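Removed from the display is one protein chain of the complex; every other protein chain stays in position.
To keep things simple, chains are lettered A, B and C as they appear, and every chain counts its residues starting from 1.
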């Protein structure tokens, strides 16, 4: 359970990057995009972030059913805290 | 230097996800997007992936100037190989 | 034309709510989304009802009213069950997990993160 706050921080980190880049892009696009297109582009950004972060987030969970050990999960957490600068 | 192949694999993993999601989105958009818009959307996907992977990639390098130790770098590498399923 | 006018007003409140959220004025956003929710319900418009619920959840969460926020994010999931249309569910589940984690309820945080993570790789959380 001690990895749970790390999942939250990692999610927030990724979401901040996603939103910042998306807004930069939408500003550049101006009115060049219809409502439907805008929605699909937003979905695209979510798809990329979700699929990219799936592995790391999964490896922060240790549900007993997989052969992932508690030790590995903690190592993953420590590495992610370092690499994504999540210490708060 | 032993982390160098991991950087390559991590880059390829992220690029595959980026391309797959981008093509899915462009297919859905069909002709709804001009050439300039298409380019900006592609830039957007690159921006998200690059900024998201900057931390992990940086922490695979240990250049002596930072206080990152070789030991941490190796731990980061092992965690990334696990989390992004990079063993080949 | 009456219906159209109501829909117009509904959309204006949703838009205003989003703008307030972007400008970090969560309190004003909450008020806008409340009005939108009432109008969406009156019109039986489940698509916009979900957007309003999502906005209320985000606004409450921004004000650190986490229990209230969980209620609104759960409303998103409830509307999805009612309509069979799951867009936005992944994000709602992640947000519920964030709220439980903020409340120090790591068991429920973990439970919802597990559901969230299981959905990340599957296609595709449409944006509400």
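The rule is simple: a residue touches a chain if its C-beta (ideal position, glycine included) is under 8 Å from a C-beta of that chain, and two chains touch if they have at least 3 such contacts.
Bear in mind that the values here come from a model prediction, so they are computed numbers and not experimental data.
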Visible contact partners (per top-of-document touch definition) of the missing chain: B
Interface with the undisplayed chain - residues on chain B: 1-2, 4-5, 7-8, 11-12, 39, 42-43, 46-47, 50-51, 53-54, 57-58, 61, 63
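Following the convention adopted for this analysis, only the chains that are shown with their structure count from here on.
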Centre distance in Å when chain A and chain C are each reduced to the mean of their C-alpha atoms: 19
Whole-Å separation of chain centres (CA-atom averages), chain B against chain C: 30
Sites on chain A at which at least two other chains make contact: 43, 47, 51, 53, 58
Sites on chain C at which at least two other chains make contact: none
